[in-house]
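Working notes for the structure below.
Note that one protein chain is taken out, while the other chains of the complex remain in position.
Chain naming follows the written order as A, B and C, and within any one chain the residues start at number 1.
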Amino acid sequence: MSTLTVTRAVHLPKVGTVLSLLVVAFVVAAALVPGLLVDGSPTAIDLKSTLEAPSWAHPFGTDDAGRDLFTRVVHGARESLGIGLGATALAFVIAIGLGFTAALAGRVVDAAITRVLEVAFAFPALLLALLVIAVRGPSLATSIAAVGIGSAPGYARMIRGQVLAVRQAGFIEAAAALGHGWFTVIRRHLFPNAMRPLVAVATLGVGQSIVWASALSFLGLGVAPPSSEWGALLDAGRLHITTSWWLEILPGVVIVLVAISVTSLGRTLQNRLGGAAR
Amino acid sequence: MTTVDDRPVGRADRVSGTTELLRVENLRVSFGATEVVGGISFTARPGQCLAIVGESGSGKSVTARTLVGLTGPGARVSADRIDLAGADLLHTTERAWRGLRGRQIGFVLQDALVSLDQLRRVGDEVAEPLKLHRWGNRAARAAKAVELLASVGVPEPEVRAQQRPYELSGGLRQRALIASAIALDPPLLIADEPTTALDVTVQAQVLDLLAASKERGTSIILISHDLSVVARLADEVAVMRDGHIVEHGPAGQVLHDPRHDYTRMLLAAIPSEHTRGTRLSGTATTVQRARRQVDRGRPVLEARHLTKVFRGPDKVDRTVVDDVSFELFGGETLGIVGESGSGKTTTARIALAILEATSGEVLLRGEPWSALSTDRRRPLRKQVGVVYQDPLSSFDPRWSVGRIVTDALATGRRPPSSKTEARDRAVRLLEQVGLTGAHLASSPLRLSGGQRQRVAIARALAPEPSVIVCDEPVSALDVSIQAQVLDLLTDLQDELGVSYLFISHDLGVIHHVSDRILVMKDGRVVEHGTATEVFERPRHPYTRQLLTAVPRLGSA
Amino acid sequence: MSRLRRIAVKAVTSVVVIVAAASVTFFAQLAVPGDRANTLMNLQTGQDKKWSVDELAPLNERFGFDDPVIVQYLDYVTGLFHGDLGTSYTQKRPVTEVIGGQLLPSLTLTGAALLVAWALALGITLLTVKRGRFLTSLGTTWEALTASLPHYWVGVVLLVVFAVQLRVFPIIGGTSALGTVLPVLTLAIPLAGFLGQVTRDEFEQVLQQPFVTTARTRGMSDLGVRVQHVLRHAILPAITLSGWALGALVSGAVIAENIFGRPGIGQVLVTAVNTRDLPTVSGIVLVVAAIYVVANLLVDLAYAIVDPRLRAA
């Protein structure tokens, strides 16, 4: 076999990957120990300095209650990231259950689950969210549930495909030929290898979840005030965009930055791990 | 820029082998810091075939691609001169190159399945060079494509032209690929491993095809790793190794009176009837091996009337294995040879009891084996090991060599009682297969093909089985590596008295290793007997056909 | 199994899918706490209070809210098979009409968005994939950026920049052609980034395929190779994803319509969910599901056209 192997171009130049890492690091820090990055409370009002444009004192400016937007953004990281991770985790728990059952439990079950997934797919994610919210009322938990459930079918489908693919792999047969039990084979070979490429997918998912959750907040269906979850900030900033642009633009930029960073990291990971599962 | 004459070189100066068509002097190619081709020179003459032979990484393919200006991204090419029919290829613009490719130089890659665009009709693929070089109009090209397909011996060419590559058999695909390469009857035809992955019979046909166009005066550069294939076609042979031509001369001389050790080694490594009972690897070509004893008592593994029927998506049943029976005795090697689709691998998987036979059964030491329930069979599995064609895919990509081997040990007759014991025994196994304890930590991904297969063998040995099923264990390996692995297998057999059920499409290999042989075709056993019987006095016509198709060095 | 048969089977299961989706919605809404009559009453009076039983009696009577759930469901389903999606509680019009009026704008929006997204994605991929470090990273960065853009934010920014400040497009353009541009871009840009990434991956893979080399050895130009050989292979995954994308677009449409005050089922949906207008919500889900199913049949078809290998199997 003599063919030229050309290494695949990694997405985003290396610089990008580094920057992404920095952004993510910052956000994680903000989520874990916001106090390190900003002093002062995100809800501290100052009616004397409302709607101030960005300055040294207030890098992101202030809102109409005189709250420092930067402080709010930093403190908002916890919820936003929390939703992103929580939703993705929830989605994966559901998806792994469905995906593996479908792939391993035989034709009938598979057919059934695949149908269910199809129905779920035909169901606009946002409507699902709207319904969930109509039932539970807007809150952090609801946002997580809504986004999580909404994105689960996609992953489930992916995992199913992945499991079916890995099941064909030579090392599965090899393990069986060594006399290992089916369960052992699943636990030691099938599961870890099927899930491997999904690590990257999950990372991508976090980015998307953050965006989706903020979309809910943007529709006024998100986390309750005075939370400064980023989507909520955008919602609040919307009215001001023509008069105090920073209130809408800066949080938006933050969301986009984080989303890109997480996404590009995910893609880099994807290229590293090889399995570009879709 | 130099203007390049697009017109094919006139027939007149083609037929005679005297004038050179292509002249390459001191060609160097490097990717970044690493030099892949280190200053080689050769010439190609009309009606002659130059074979460039070498193992993987020898730089032969890069050389081939360089001759059509497609060395690849990031490559640095330098040479004193590369002339094609008097035109300087060294300083040729991309634009001019396009004029040459397909018109002056035809190129045939290996494995037409991936070398033809799956989504387009075979006809269009064949006609593409015509289109690109503005030959005739649509209709004319379509007609020509059919004509070309016919000329390379594709049956019912009109139909084939309308089909797509995946609808054709490997042989037909390869012919189509060649047809498109010779569409504009280029004076120079470069064939890069044109017959790899083809069955011997088909391989023979394809080689004949190339021979034919050589007769017509085309100059052929044949790239191959297989000396015996080369022997069939080449007038001149250049043996490459690590980017250098180590030996270059008339085919007869190089193949029968090699000057260079490497060439000798390569030649010696080719398994065939001559090499039975000898070591293939190492310099000494004929070291007689002490044949071990085959105990003809009760067979270790016995297959009785195995039949396997698969139901296709179109609800049509296909009998893949049809009434196959055999006995495998202790310390013996039973070879199953056959072309793709002959059912040999399926037979192997049934023997392994990984696949359930539709009817018939397999006995292990006279006891039920295939008939057992999965749970009852599991404890017995330690007695039957397996080595696959592609070791890499048979390893969990996340596992280290050490883990792979120790895991296998744990399933064996004497599971190690402690971590240290496991480790020690793993090291011993690795050493037994010619590796070292140093390999324990490394991942199979970072091993060479040969090393991987050794690990696979170590894993198979770990449970101390009495039978090892080897399914095409050396097909993916370079000839020298193949030699080493084959030797290893035989050595181990002498040492441990383990029996092999040895599956291969390569008659040379089969002949080399087997005591007794089954020849399979379309799921049935068409002939069986001792190696000598089958190869010296073949009874079945198919066997004879196979034997004649096998490329032999002798033929050059 | 023959192709026709496959399609037939698919069609049947599709109907199941559609009805199932609608049914799920139906029960999901019944599960929502709060009394429908009360909601309706408050809607009619602009109150948010609890109404007494006899105040609500007429409404319950009228819409049969008091009937056992199963009865209500059966009524609904039987209605479905007569093409009757019920009557909107709030608008007093047949749901078919409520949706019918809003369907076209939404379809044009999502459809156009999908097309534009494809155009953008393909254009950028063709221009930038494996075209030297600079162009490539430009392309990938653009894709990574757009793929991560939240719809609503794109919308608001586009609106302010192009409608309010530059006045290139109308602000309350409704369904006019000019007024459709910004909503379409709002949906198309992020999707384009996403499709672009997928296509690029594949494109890079395919560019290394031997048959591409073969084509080159026949004297084909780089552009020729990209357009005539690689592209066709490279768009396959994107085609598959387009079916899914349509679903996502519907969700996006809700947001876009909200921002641009554009009529469409997105708007109706939100209002209907808020006002517990059960027939309307179920109806919309039904329609969306139907669109989704049809879209996916089309996708399969498109796929089969681009990749004949599937036809064989």
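FYI, a contact is a pair of C-beta atoms (placed from the backbone, for glycine too) under 8 Å apart; a residue touches a chain by one contact, two chains touch by 3 or more.
Quick note on the criterion: contacts and distances are computed from a predicted model.
K.L.:
Among "NADH-quinone oxidoreductase subunit N", "Electron transport complex subunit RsxE", "ABC transporter substrate-binding protein" or "Carbon-monoxide dehydrogenase medium subunit", find the name that the UniProt record gives to the complex chain excluded from display.
P.N.:
Spelling it out: the chain absent from the display is recorded in UniProt as "ABC transporter substrate-binding protein".
K.L.:
Where does the absent chain touch, in terms of which shown chains it meets?
P.N.:
The undisplayed chain, in the complete complex, is in contact with A, C.
K.L.:
Identify the residue among A:96, A:120 or A:133 that touches the chain left out of the display.
P.N.:
Considering the complete complex, A:133 is the one touching the chain left out.
K.L.:
Contacts of chain A with the missing chain: which residues?
P.N.:
43-45, 47, 50, 63-66, 133-134, 137-138, 220-221, 224-226, 235-236, 238-244
K.L.:
Which residue numbers on chain C touch the omitted chain?
P.N.:
32-36, 38-39, 41-52, 55, 58, 90-93, 98, 101-102, 105, 156, 159-160, 163-164, 167, 170-172, 174-175, 257-264, 267-268, 271, 273-276
Convention: only the chains that are shown with their structure count from here on.
K.L.:
Mind checking the centre-to-centre distance between chain A and chain B? Centres are C-alpha means, answer in whole Å.
P.N.:
The separation of the two C-alpha centroids amounts to 47 Å.
K.L.:
Take the average of all CA coordinates in chain B, do the same for chain C, and state the distance between these two points in whole angstrom.
P.N.:
Comparing mean C-alpha positions, chain C is 50 Å from chain B.
K.L.:
In chain B, what residues contact two or more other chains?
P.N.:
65
K.L.:
Which positions in chain A are in touch with at least two other chains?
P.N.:
Touching at least two other chains: 3, 6.
K.L.:
Spell out the part of chain A that touches chain B in their complex, as residue ranges.
P.N.:
Residues of chain A touching chain B: 1-4, 6, 169-171, 173-182, 188-189, 192-193, 196.
K.L.:
Which residues of chain C touch chain B in the complex?
P.N.:
1, 209-211, 213-221, 224, 229, 232-233, 306-309, 312-313
K.L.:
Residue numbers of chain B touching chain C in their complex, please.
P.N.:
Against chain C, chain B makes touches at 65, 68, 70, 97-103, 105-107, 109-111, 114-120, 128-129, 132-133, 164, 166-167, 177, 180-181, 313-314.
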